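Dropping the structure in here first, questions after.
All protein chains but one are shown at their positions in the complex.
Labels run A and B following the written order; every chain starts at residue 1.
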Amino acid sequence: MATMNEAATALAAGRRGLGRDLAGLAVILVLAAIGYLLFPNNLALLTRITAIALLVLSLDLVTGYCGVATLGHAALFGSGAYAAGIAAVHFGITDPLLMVAAGILGGALAGLACGIVILRAHGLPQLVLSIALIHLFHEFANKASSWTGGSDGLAGIAPDPLIGLFAFDLWGRTAYVFGVVLLAIVFVLLRLVVRSPFGMLCRGIKEDPIRIRAMGASPTIALLKMYVISGAVAGAGGALNAVSTQVVALDSLSFTLSAESLVMLVLGGTGSLFGALTGTIVFMFFEDLVSAANPFHWLTMVGALLIAVVLFTPKGLYGTVAAILARRRGAGR
Amino acid sequence: MKRIILAALAALATSVAAQADTIKVGVVGPFSGPFALQGKNFKAGIDAYMAVNGAKVGDDDIEIIYRDVPQADPAQSKALAQELVVKEGVQYLAGFYFTPDAMAVTPLLEQANVPLVIMNAATSAIVTKSPLVVRTSFTLWQTSTPIAKVAKDAGVSKIISVVSDYGPGVDAENAFKAGFEAVGGEIVEAIRMPLSTNDFSPIMQRIKDSGAEGVFAFLPSGPTTLGFVKAFDENGLKDGGIKFFAPGDLTQESDLPALGDAALGLQTTFHYAVSHDSPENKAFVEAAAKAIGNPAELSFPAVGAYDGMHVIYKMIEATSGEQDAQKAVDAVKGLSWTSPRGPVSIDPESRHITQNIYLREVAKADDGTYYNKEIQTFEKQGDPGLAAVK
């Protein structure tokens, strides 16, 4: 019964899809403009939020749409960041667009590698595989210090001005605009992906893999494809981070970042790109606010926020609001 | 809507705070998370300096703005530094516990016209990244080189080196190796262990099997140090006559109560011991202990921060509060003063601190507390690591 309802909603959503794509795009751009106007002096934070938003969107693809539990998603983000950084430092590829391309490639490859391993198990063992992977990636980057700078980080990344005109400077305007445009493009592409038959197939696998297999589709291949796409998105985020901060370090391949991104996703609500964005923005702003207000004891406040979210909005911030709106609409009909 | 209100509040707050002649110093450090103790020491050192010397230079009020980077995270560090410069309008950046965090900020300095005073990050190369960097802490090369001579003097000629596998660990290994081979010693084996090692028994077995007469060790201060030193004791290496040499991070004062008797007799070389006997240090320890609340938490980053503030005060004096990074840095090149750790000066060439390095031994005081007892002084040590960088 529940699946019938969901299918019906999905169908309706498909019809409204295009409108919502445009609305989503508009929301991102308007929010970005508001951010720019309100915090013209804090663009570095906003740029960081866009980079992390790409990571959380990418995590949503595998966790929210495919039901893969992972605490190692930063492996994809970090691989993208290192790919872009290494391209710039060791191969002299300093054009920001090419660096992002390198990041996308690096992320996609890492996605393929991680996908092959992670998709071998389900549930808790899957979580453990992802944890093992992120530690292996981390350790590998630490060992390959002649390429990655090891624990000192890969410094000296100097991206060229964007399309030869706009330099990445102290005030971070170029980086911000670059990041927002990247995010907007990725967002629209992802909306198309998740509404495509392939996206529906992935959702179906999440709900009932056995039935999908009976229908003649291979769940593993589909999920692996999604993992590669997810890797490309995370890699773009990593590359954006490398371009805007001009340094890459081991924290981008850390368990901490993986866990944080999962927290942000669940906070906003899984299975919805809007949820991923909401979670990232709320978490990062909240963290910035409380850690600036009290640099010594802010962790307690973040913990309290997470607990409050679970208690009062069980489907995540966006998920709960969307559910309430849907109920109202249903009641009004 | 909420955000608009917040922004309005923030704007209101800054307009109130932005009175005439307030010079802001932005301090980035690990104030929460696994290294919170070191961040707390930053704050204690800074508070102590301002308590002793006043919160004013000339007519200008000094305001400190703290920002937290709990673990090495250069992207976050850079974003916060940018925010401090652009939004808060700080004239000086200071702090920085981790090397990558400091490295990430160096490209900003020139454009921001802001000097960076490093209060801890200990990799030699940082000062070469920008002419606006001054460091008042130490480097691992600086603290690990003298212990090689100590080991040789103690009649040890075969040593196994055991370090944590990350930047500072590798630095310490290289420094010790260079120093020890220069005096004719032999490194029989060099082991790098992952940072996440909890159980050191197998490492101790390795040390035993290597046939070395002594061990040189470096681990980041904190829980791993405790495990390592206890394992050294419990696996019978200490009783077996194997000598232990390390830079002073391993026996930092705040870890000593936890280490207890296991640490007794360990010899380390370092730039600062809380027990250092001088009137300057007495005044410092008194003020810093008051600032930190619990005197047992006092450790070496506090003195780096204290001297960092001294350098910043001198910079402000020299520029009479105007924002001129190059002039400020030039003014402290060659500056020498008596720090709580002893006589120090800023090397005009490298902008790194030249200081005495002390050989200390962990001893038990009459009241049952443990301390680092200084037994030998290596005077006016520069940073040998810079040669290795170039």
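Simple rule for what comes next: contacts are C-beta pairs under 8 Å (C-beta built on N, C-alpha and C of every residue); 3 or more make two chains touch, one makes a residue touch a chain.
Here is the rule we go by: contacts and distances are computed from a predicted model.
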{"item": "Complex member absent from the view - protein name from UniProt, among \"Branched-chain amino acid ABC transporter permease\", \"Heme exporter protein C\", \"Thiosulfate oxidation carrier complex protein SoxZ\" or \"NADP oxidoreductase\"", "value": "\"Branched-chain amino acid ABC transporter permease\""}
{"item": "Left-out chain, listing which of the shown chains it touches", "value": "A, B"}
{"item": "Hidden-chain contact residue, picked from the options B:K158, B:K230 or B:K314", "value": "B:K230"}
{"item": "Sole contact to the chain not displayed, among A:L162, A:L267 or A:M284", "value": "A:L267"}
{"item": "Hidden partner chain, touching residue among B:K24, B:K40, B:K243 or B:H276", "value": "B:K40"}
{"item": "Touch with the omitted chain, as defined above, among A:A132, A:I221, A:L289 or A:A326", "value": "A:A132"}
{"item": "Residue numbers in chain B that touch the chain omitted from display", "value": "32-34, 36-37, 40, 165, 191-194, 196-199, 201-203, 205-206, 209, 222-223, 226-227, 230, 234-236, 254-255, 257-258, 260, 293-294, 296-297"}
{"item": "Interface with the undisplayed chain - residues on chain A", "value": "63, 69, 117, 120-125, 127-129, 131-133, 135-136, 139-140, 143, 255, 259, 262-263, 266-267, 270, 296-307, 309-311, 314"}
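Definition applied: only the chains that are shown with their structure count from here on.
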{"item": "Centroid distance [mean C-alpha coordinates] between chain B and chain A, Å", "value": "36"}
{"item": "Contacting residues of chain B [partner chain A, same complex]", "value": "3-4, 6-7, 31-33, 36, 39-40, 66-68, 71-76, 78-80, 82-83, 85-87, 99-100, 103-104, 106-108, 111-112, 123, 125, 129, 165-168, 170, 194"}
{"item": "Parts of chain A lying in touch with chain B, wherever the complex brings them together", "value": "34, 38-39, 41-45, 47-48, 51, 139, 142-143, 145, 150-153, 155, 158, 169-172, 241, 245-252, 254, 256, 285, 289, 291-292, 295-299"}
